[in-house]
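Structure record follows, encoded as structure tokens.
In this view, the complex is presented without one of its protein chains, the others remaining in place.
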Amino acid sequence: MRQVDLTIEICGSSGDGTLAVGEILVNTLSDLGYRALSFDVYPAEIRGFGKCVAHCRVSDKPVYSVGRSVDALVSLNDPYSIEQLATLKPGGVVLFDSWPLREVSEESCVAGRLGPGMYLYGVPFGELSQRSTHGARSRNLVALGAIAGLFDIDAEAFEAGLDRKFGGKKGNVAQTVKAAFRAGHDYVKEKLLKVDPVSFAVKEELEKKDFQIMNGNQAAARGAIEAGCRFYAGYPITPATKIMEILSAKLPPLGGRVVQAEDEISAIGMVTGAAMMGTRAMTATSGPGVCLMTEFIGYNVMTENPVVIVDSQRGGPATGLPTKTEQSDLLLALFSGNGDAPRIVVAPTSVEECHYWTSEAFYLAEKYQTPVILLMDLFLSTCKTNAVLSELDKAKLSANKSPSPGEEGVGRFKVTEDGVSPRALPGTPGFEWTVSGLEQNELDSPSYYANVHTEMTEKRARKLMTALQNDVPRPERFGAKGKVKLGVMGWGSTMGAVIEAVERANEAGLSAAALKQVVLNPLHVEDIEKFVDDCEKILVPELNYSGQFARWLSMHVNKPIHGLNMVKCSPLTYLDVLEEIERLITETS
Amino acid sequence: MRQVDLTIEICGSSGDGTLAVGEILVNTLSDLGYRALSFDVYPAEIRGFGKCVAHCRVSDKPVYSVGRSVDALVSLNDPYSIEQLATLKPGGVVLFDSWPLREVSEESCVAGRLGPGMYLYGVPFGELSQRSTHGARSRNLVALGAIAGLFDIDAEAFEAGLDRKFGGKKGNVAQTVKAAFRAGHDYVKEKLLKVDPVSFAVKEELEKKDFQIMNGNQAAARGAIEAGCRFYAGYPITPATKIMEILSAKLPPLGGRVVQAEDEISAIGMVTGAAMMGTRAMTATSGPGVCLMTEFIGYNVMTENPVVIVDSQRGGPATGLPTKTEQSDLLLALFSGNGDAPRIVVAPTSVEECHYWTSEAFYLAEKYQTPVILLMDLFLSTCKTNAVLSELDKAKLSANKSPSPGEEGVGRFKVTEDGVSPRALPGTPGFEWTVSGLEQNELDSPSYYANVHTEMTEKRARKLMTALQNDVPRPERFGAKGKVKLGVMGWGSTMGAVIEAVERANEAGLSAAALKQVVLNPLHVEDIEKFVDDCEKILVPELNYSGQFARWLSMHVNKPIHGLNMVKCSPLTYLDVLEEIERLITETS
Amino acid sequence: MNDIKTEKVPEVFYLDEEIKAVKEKGVLDYRSKRLPVWCPGCGYFGIQTAIVGAMKDLGVKTHELVVVSGIGCTGRYPFFVRGYGIHALHGRALPVATGAKVARPDLTVLAVTGDGDCLGIGAGHLPHAARRNVDITCVLFDNGIYGLTKGQTSPTTPAAQVTNSHPYGSPDRPLKPLMTVLAAGATFVARGFAGRPKDLRVIMREAILHKGFSFVHVLSPCVTFDKVNYLYPRLEELVMPLPKRHDYADYHMAVERAMDDELFLGLFYKTEEPSFSEKLDDYAGRSG
Partner (left out) sequence: MNDIKTEKVPEVFYLDEEIKAVKEKGVLDYRSKRLPVWCPGCGYFGIQTAIVGAMKDLGVKTHELVVVSGIGCTGRYPFFVRGYGIHALHGRALPVATGAKVARPDLTVLAVTGDGDCLGIGAGHLPHAARRNVDITCVLFDNGIYGLTKGQTSPTTPAAQVTNSHPYGSPDRPLKPLMTVLAAGATFVARGFAGRPKDLRVIMREAILHKGFSFVHVLSPCVTFDKVNYLYPRLEELVMPLPKRHDYADYHMAVERAMDDELFLGLFYKTEEPSFSEKLDDYAGRSG
């Protein structure tokens, strides 16, 4: 059981500094040893006008999903905050600006809209900002101070954080922000009588780890760098653009190269060329970009070339909902490209795994000479958490199967037992090869013969089986052991919510278990079958309409699958899953 | 039971006129009322050098697949023909040139390679050509005459055919070809003693229908024209190029327009634009082209725009095997595009169906405002048959759901019960709309709200269910009735072989049935389930490695599926399927 | 977190007095009910004004107008126009506009596209639309940046400029859009500036009237993501009208001026050739 598990939302308009409050909050809580996850919602349209929400979930244990209901809502803009009230918990807290800068009509004041049992505190953010900083722009920091004061978070930790963040700036910015913070904090301590139960206080000391605050894009970029990626080509697209922007800054000093291509076809083409030279190479995009890359995905399957492709999914189809999260590119990732074109598909389930699995993707791609598609999504790409990164295995930095001296003339596609052919890198004398999107025989010549096509098709499939045996972790089971009423299988960014839902279901006495795998192709089918045999019913929750993972699983499993399919433009919460677990188990008994 | 079912192969080198012999043979047999199917194998590489085989299967009943074993092999080139002996039936006939123009070494003479029980006839094609036409170029027509003479085909019908074909040419070409033909025919009648049983003679009179000799590409082009397609944009690619070439000639006189685009993206983009204007529009390509079109496929799903896309499949992945047939784009057709993007997928199973279903595709696309993908393949595209075309329903020529007067301002995406929104065509005053790849609400504005995205996603799925109920034929069952040991489900060009195999299995006393559906999405799941319930085992034969149709079916069916998966670079034969039927049924019992 | 389940935002109307006044002049007939979502000060407002003005001048009927765009801030344009609007895919305005025009030669078809849209991902379509001489008007909203994705290098960003995708400066020499279309054989080639909507209105009018592929390159500041290059004051200094002696019938002269680093404004080139539809009609006649 968690000691603390609180969700705070700060809600304001674009100019209010809303998201900054969320950021500082998470940073400070991280310094104090809490585990936090924050996910920002910002306006979908071009100009930065509109509602911003910083959603922060905080606990003493790792957090992998957003909170379903909110414990405390901090309003910097009342009309927008009224919309947010819908997800405030019964008994939740609202902290609002009792001295806003612009007049708020009575009916659009959040104070008037509270449900029964909610706690309301008014703090004159505007006034306190004016008084403490001679300006109104620090309302957000006043609010931050109020949060610290009201919910028992160490004020000094905040001040240290503010010093770190603003200390370098010229003028006495740091002093000003701290003054605003203090004003809010002290006001709450002095003037308000706390009656609500929301508190960050913990009994057991929190373990402070080497936290790295980052989102999935940063984690993936870092994983790539650490895995020795030295070539990146890409084309901007939400929500993947940041990966390119980070690598553009970080790769050149390491001797790596980044090319902004004219489109996604060119990006994957460049990555293909670089990878053929033996350089670890990657591109990152979103669904529409993957569509344009599919011919090259098949090409890299055919030429057995190691490329890594990140697809940070967003709402679809087509241009879809560029700023909303969704998990609806799974079948695209698995089946894009003409012909039989098997590839490795990996879906990390957390920011930490974005780091680990991006790096692992390079290893798998190189070792098995295959494209690897990493399925992230807008939520993973942009949610920030204080991650504890895993150490990467240096031995995996070089995984190419070079031909032995004496093997000159071996050709590029020798049929081997494990399906992996020796691969000389250009520049090696005596091993000149030619690769092609045409089917080729062992001597690299185009071939149209049934035996060659069959043998090579088998080889391309076989090496993924080798990968499965040697390098793909077995699925991990969570929750109740043995036979259960319900088994839940999740994937990608919503896995965290699934595991949490199952754990809570178990706590509530429900017989449920979860199975997690990060590698979605190739699959450990036997383990899955075993799990499915253990479960009376199977539930697959996912953020898409057609039940894409359920469909993929149903190709391997002969039991009906219940889908929980939502296209709700926001992340899945454990409560979404828990409700469905309850429903299905109740039905059973 | 068939009165006649014979397979003849003419094998030669590119200059030998091999394929012409096949063509005349099929035309003549068609004139006589036989049903015939011919499939040419020509060199895969650029220059026309290499082996050509005209494969002709002839019967008194319709033929939908190639012959598995050959009854008679006519050699115009012995070294190549030796390779073909592998598929000659025990007891089959070889007709070879006993006076070839170039010396054939003993070991590369087909005569020396015959298996036991085969019949061999030598006819001096070269000599007879020289004698009858004062040139060697008519060896192929001599061979044709020999075929007619040896296998009891009416010589006059041939001569009438030759007159029709060559009568218009200047000089006395027709005389010359007939002389060569006659020389071969008479030589056989006079000099050879027929000992083999191969004969085209029939007891029951053959019914002469209004046969149209055509291949699938011609049939599809014709279906498009008859369905009122008036815009085509395309980019050349084997095996679909001919569709564009035919339409380039035929559409302009009908007021239609054909644009050769700069690539496939542009082709589908143009088709998209034309279709949005209300013009029935199509493109045709093969797998690599579909890859490039996938973003637009999703776009047409999102904008609910009626486009027809032909994918004539060839060996894959990537550039693959451009001149070999395969059925490996099914999952691509079903799942390409990011996000949840349902579309109609249709796989005709014969040349006749290429005609009918291309035309139907326009109707479905327009009525349900959706992309329709027609999955053909190299075999269907290029095999010739004497088809009996169905009459098209004129009522289907106009299927657009126009908004009613008074509905001005309705927007483009009104949510309706059947999922189909009223659709005004540009030029209509008062109905100006804007469509987008972004999710849109009912008033055409971009929307990022859960309720809108959910409602619209459901609508896009719902209208395909409407189509299923109103316009998708139920699956058709063949073979034994009631409960059976084995059910075989096929699709596309290999369905013919499947049905034939099942019929032959039934004749041999095996308990098997087949289920056929041409529309592969949406599927009549209940009918399929019912069929599956009737069958102890399920077999799905297809020309791909990963079992793509089996995978698709397994999403709907909870019974293990046996796949017969071949990537053999040539069409499936009923014997391939029959052997597997026998194996599976024997295993059972 | 299920915070925003339901859309209730009402459609926005132009209501204030100033706009009412404009409406009286008739150009607002060409505007949709949607308020443009562009950043305040974006050059695109000027282009919008010019295009709408030209429509009015020509009396184009809104139901006979088809506006096609790609993706980008530019791409949002059809949403703000009254007419049949097609917000196509990134880079694909020209193919879609071509299909629309060939299918319905009677409609007025506009393709609006951004510098990334037209010259980056869409670069393969531009020369072909030009050489076909499809009778559409292609307006390039060139802000020298990827706006919608928040400030990356575009094909017209000057070399060495620092952007979000090139923290050490762009290594690439920018493309010159007018050269691109002149090289491909466009029959109407002009340049305007978002800061001079009146001049642009005249150009747009001519462009729409031109029978064949007309290309209008419009320089436009992105006030949000470009702080160094296409700024209003800087552009005001850089642009200059084509010299009086410029002869738009002279292809060589047009090429010379398009090559130039000076940002000339006006009609560079214009020639009469059968449009794509005319050529296709012609062939259809021959074939009939």
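A, B and C are the chain letters, set down in written order, and residue numbers restart from 1 in every chain.
The rule is short, and it goes like this: contacts are C-beta pairs under 8 Å (C-beta built on N, C-alpha and C of every residue); 3 or more make two chains touch, one makes a residue touch a chain.
Just so it is clear, the model here is predicted, and its values are computed rather than measured.
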Sole contact to the chain not displayed, among A:G430, A:P473 or A:P560: A:G430
Selected residue (touches chain absent from view) among C:L175, C:A190 or C:L265: C:L175
Option from A:P90, A:P116 or A:G255 whose C-beta touches the chain left out: A:G255
Residue ranges of chain C at the interface with the undisplayed chain: 119, 121-125, 127-128, 131-133, 155, 167-169, 171-176, 179-180, 182-185, 251-252, 255-256, 259, 273, 276, 279-280, 283-284, 286-287
Touching residues on chain B - with respect to the absent chain: 9, 39, 41, 45-48, 53, 55, 66-68, 70, 83-84, 86-87, 235-238, 241, 244-245, 248-249, 252, 260, 262-264, 288, 318-319, 568-571, 573
Interface with the unshown chain - residue positions in chain A: 230-231, 233, 249, 252-253, 255, 257, 259, 261-263, 265-279, 281, 295-296, 299, 303, 426-438, 441, 443-452
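In this text, only the chains that are shown with their structure count from here on.
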Distance from the mean Cα position of chain C to that of chain A, given in whole angstrom: 37
Touching two or more other chains - residue numbers and ranges from chain A: 45, 288, 318-319, 568-570
Chain C residues counted as touching two or more neighbouring chains: 2, 4-5, 71, 87, 89
